[in-house]
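Questions regarding the structure given below will be posed in turn.
Complex shown without one protein chain; remaining protein chains in place.
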Amino acid sequence: MPDTTDKAGEDFEQVLDQSATEVASFDHRHHTPLERLQHLLHSNPAAVPLIVLVMSLLIFGLIVGSKFFSPFALTLILQQVAIVGFVGAAQTLVILTAGIDLSVGAIMVLSSVVMGQFTFRYGFPPEIAVLCGFAVGAACGFINGALVALVRLPPFIVTLGMWQIILASNFLYSANETIRSQDISQSAPLLQFFGNKISIGGAVLTFGVITMVLLVLALNYVLNHTSWGRHVYAVGDDPDAAELAGVRVKRTLISVYVCAGLICALAGWVLIGRIGSVSPTAGQFANIESITAVVIGGISLFGGRGSILGMMFGALIVGVFSLGLRMIGTDPQWTYLLIGLLIISAVAIDQWIRKISV
Amino acid sequence: MPDTTDKAGEDFEQVLDQSATEVASFDHRHHTPLERLQHLLHSNPAAVPLIVLVMSLLIFGLIVGSKFFSPFALTLILQQVAIVGFVGAAQTLVILTAGIDLSVGAIMVLSSVVMGQFTFRYGFPPEIAVLCGFAVGAACGFINGALVALVRLPPFIVTLGMWQIILASNFLYSANETIRSQDISQSAPLLQFFGNKISIGGAVLTFGVITMVLLVLALNYVLNHTSWGRHVYAVGDDPDAAELAGVRVKRTLISVYVCAGLICALAGWVLIGRIGSVSPTAGQFANIESITAVVIGGISLFGGRGSILGMMFGALIVGVFSLGLRMIGTDPQWTYLLIGLLIISAVAIDQWIRKISV
Amino acid sequence: ETIGACLITKTDTNPFFVKMKEGATAKAKELGIELKSYAGRIDGDSESQVAAIETCIVDGAKGILITASDTKGIVPAVQQARDAGLLVIALDTPLEPIDSADATFATDNFLAGELIGQWAAATLGDEAKNAKIAMLDLAVSQPSVGVLRDQGFLQGFGIDLKDPGKWGDEDDPRIVGNEVTAGNEEGGRTAMENLLQKDPGINVVYTINEPAAAGAYEALKAVGRENDVLIVSVDGGCPGVQNIADGVIGATSQQYPLLMASLGIEAIAAWAKDGTKPTNTEGKDFFDTGVALVTDQPVDGVPSIDTKEGMDKCWG
Amino acid sequence: MDKKDFGMSEPILTARNLVKRFGRVVALDHANFDLYPGEILAVIGDNGAGKSTMIKAISGAVVPDEGEVLLEGKPVHFHTPLEAQQAGIETVYQNLALSPALSIADNMFLGREWRKPGLAGKIFRQLDRSAMERFARDKLSELGLLTIQNIGQAVETLSGGQRQGVAVARAAAFGSKVIIMDEPTAALGVKESRRVLDLILDVKSRGLPIVLISHNMPHVFEVADRIHIHRLGRRLCVINPKEHSMSDAVAYMTGAKVPEELEAA
Partner (left out) sequence: MDKKDFGMSEPILTARNLVKRFGRVVALDHANFDLYPGEILAVIGDNGAGKSTMIKAISGAVVPDEGEVLLEGKPVHFHTPLEAQQAGIETVYQNLALSPALSIADNMFLGREWRKPGLAGKIFRQLDRSAMERFARDKLSELGLLTIQNIGQAVETLSGGQRQGVAVARAAAFGSKVIIMDEPTAALGVKESRRVLDLILDVKSRGLPIVLISHNMPHVFEVADRIHIHRLGRRLCVINPKEHSMSDAVAYMTGAKVPEELEAA
């Protein structure tokens, strides 16, 4: 063994009593306004999508003209994104836990079909049928959650499988029958409840739109100001760490998927209000649209980061683009192309902010 | 400071010279045949899908009868999964790097449309048009790769955006025109090259099928026995660790996406051989089908684990199920339902093996 | 040995095809034919249809009834089946070229469109020249059914078609715009909202089918215009005919999928028995299964049946 | 129970014949463990000896294949770390168990958040952030982790050592019966390590027993009342640091010597 020069053993720690106690301050740089902005944007994850939303409104307003700024047009955008808003809320919960739910659209449609068929095929009172729809949504969510949390399968795969299973069940069960709007409004207007509206001036707000906004606000509160919400973020961030820290990870995961299922069922009910009838072929693009809203809303697909308000702004951005481009009169394919660009650039901006500011 | 009983400082390490040198052997348990099987399955990630494939062949053979075991029927399965096999190979490369490529189907279709339109609209020689198709595929892959590797955007989002952009470009460019099979076979038979077939007895092997099998075998070699292949696995496993260890992570990622783009272009060429015509609406389910094949093939969506052979077996399993169920005459929705179940159970089995055996 | 037959539809989720399948199944049972049905996952899913044709060949079926998603693209697969000795009959949607199939049993979709076009023009009378028309089409890929109905409607309404193989290239100022609906309620509503946004004065709405019409009606109802807009459609499904009776849709062109399917099965039975092939309707290159205008507000010069009769003949 | 001669009361935490296999690896091979009230028990052993696995089996983070754990003489079966925490056993894991994106305060209270008093807490279940942040700041200041400027900072922005400090502070703040620390000073600087050792002694003076896994012999011999030596998946022996030298401990641990007590027994 080489000779050691100091045999004082532990004694060197004696000096610690005199060690400096000042707080290390690394932060003596001048901050430019741009940096301040970045910091602001970074600490408010919903700020970027909000700014993009306002900017796209302004730009389309300039191009399309005053028509675009009519209360009617603006509330129309809300009506058109209401369904995506609901499904996106469900998707947000799941994505915050670092999952992804490809079955949201299928659950929504199956729930709405159950609400309709239970009323018209079996003659249940609409109230009971609606409850049955919610039960189906919750059950689908529970299966998803149990497979993810208990069997520990990757959410992408579980919901990919469940998507196919639920959609096939939906077609097999409904025998592809549409229930007509007129029949519903005659014998079970409750099913169309969310189609009712309040008009203020030219603005038309359906109950569905109002409920969507309230739901998102409520979820925003729950996610940020209750234990459950914090646990959702923690589970998405690092499930092992959360488990060791004492979070009931399995229970949290299952509750998130069940919640998502319930919200999808609610979306199914709202869907009846929007399209009037009960159609088993509706909502085919709800998956992609909800994921798009979540992504443009700045929520990380890796879980644990982002705000549900961002999702709502994301959905509205897509709505503004779609309506705006149509009013300009472009080929619908251009809309898809632009939305594709929007998805990529939204995330690129988000990345940029995150990189520079801490 | 509390009194310490031993002030010998470093001296306690002197005894290390006499420390035990025997190899710690923790492994003195008896191994049951089941455990041996699990270990075997664990060390060969393609074994499980292979066994499932053989079993499903047997089961459908028993139910459907001899018709199913005719050389024609068996080679028909190969023909029906050839396209999925190609796209799945591209998908496998990307998924091994812990990415996912939602744009594979779109790249395939755009490439085939370019091959067709360049020949018929601009009158290029088919050889040049095919090369242009490959160039387009590689370019799309490069954009994906650059966004993932250089801008560091999540692959899911990049390819979600690119999917929409490429598909929209495809429709805008092709003006939704199908080029008829008769025209192609008359003036540019090269485009249908992969539709040529070799018949041996009742067995019909198209060039596309043969190429698909060869491609998968070649990729299997490259992934397991070259540096590049090892780097692909390392990048998927932990990109930061790979970077610090000296892997050119960005270059590896870009090369993977470009490779995937090229394979998709090849798939586009094979697609012309399979369906005869050039149709801009083809391949809409290539994403889902390729991901399904990869997942059933036991490749981890988290990257770094799995074998490309498994993907091929996964594609064949889906092919066997689809043909078998069709020949039994079940409602197609039951097929989707069963494939959904298959996806979930394949991954559940995989998980079980991984959990018990190490 | 039992005779095998296949029915391949575009999807198995659209009521039109569901009904077609019911008709075929009933007829097959009656004739002792073993029928297997296949479908694409969505409209436009041609690969699934190719795979289905191949399965029928393996399965040793005698004939195939198909509503093709990609009318050009499917031709090589159809040829393969015919080479293997199967009788291939195109239902509802003609292949391109039409003689790629042994026979075609279809509605004259152009005529179907023309009837509702004429009806709409006649109903408006002099106002027709100031009409503001919304065109709710099927899909951006412009499948032939959608094009034929759309162009037929415009022809009937008296609008210059430009290229009759394409919608959207017309420059008549009366057309407010074309929007796609995917043929369902959701698409119908959104498309209608968008066009209303472009021009709130729309007073004629052409829709590709009745679910799209129902969606468009919801959008009109939301702005309180459901009573002063003329909606026309094509299909004649029972919910659609009921919607005419309820005043949701003004008129629709009814087609007969059950008839197509049962005639198809009979043709396959005949082919299996003695090799006879079906013949075309005189003057047309396909067998016309007929179309009828259903409306409760008949106009002069356009033959029509009322909703009562329509209900008797309806499907779905 | 061959350690009764230390003259202590009944053990507060006991494990008997714990077995844990990971596939073909036997990480715990009939391991025993005893912790007496009020003591600091050090656990030492080579890398891979199975120390962390034993601690996890006791604290519910892994479920042992065989064997039993007794808390205050009563058998307990923890299936999750939460159950162990609720029974009063608080653990600092080797890999820290912090959520990177959450703030320091959120991390400290993860799984046991405080709700606002009154209506807001009862009905709307609102969290009492300001109280939690105050508490977290106090605890971290005690540990001397003053360089953390902002208690609302995300844990991912902290250095390895700072993170270790957060994990230690959490355990010290909430443990009520037993505190277990798996290499709490491995990533810490001299000053910070000293703070943690002071904290351990401080916790002991509050009457709580502590299990300390460490590879740092001087630290172990400085604070431990007894030293549990782990080797090849089981307890080799328990020694009294006052009676044995560091050299003995290292010799036993590495297999250079066989403890005499054991040869006799």
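Worth pointing out:
Letters are used for the chains, namely A, B, C and D, taken in the order the chains are written, and counting of residues starts over at 1 for each.
Following the convention adopted for this analysis, a residue touches a chain if its C-beta (ideal position, glycine included) is under 8 Å from a C-beta of that chain, and two chains touch if they have at least 3 such contacts.
Just so it is clear, the structure is predicted and the values come from calculations on it, not from any experiment.
Only one of B:209, B:247 or B:275 touches the chain withheld from this view, namely B:247. Although one chain is not drawn, the whole complex shows that of D:113, D:128 or D:192 it is D:192 that touches it. Summarising the interface, chain D meets the missing chain with residues 22-23, 25, 44-49, 52, 94, 147, 157-162, 164-165, 183, 186-193, 215-218, 250, 253-254.
Take chain B: the residues that touch the chain left off the picture are 9-10, 12-13, 16, 19, 21, 23-25, 27, 221, 225-228, 230-231, 233-234, 237-238, 240-248, 304-305, 358.
Here is the rule we use: only the chains that are shown with their structure count from here on.
Comparing each chain's Cα centroid with the centroid of every protein Cα atom identifies chain A as the most central.
The geometric centre of chain C is 73 Å away from that of chain D, both derived from CA atoms. Multi-chain contact residues of chain C, defined as those touching 2 or more other chains: 12, 42, 140.
Looking at chain A, residues 9-10, 13, 171, 331, 333 sit in touch with two or more other chains.
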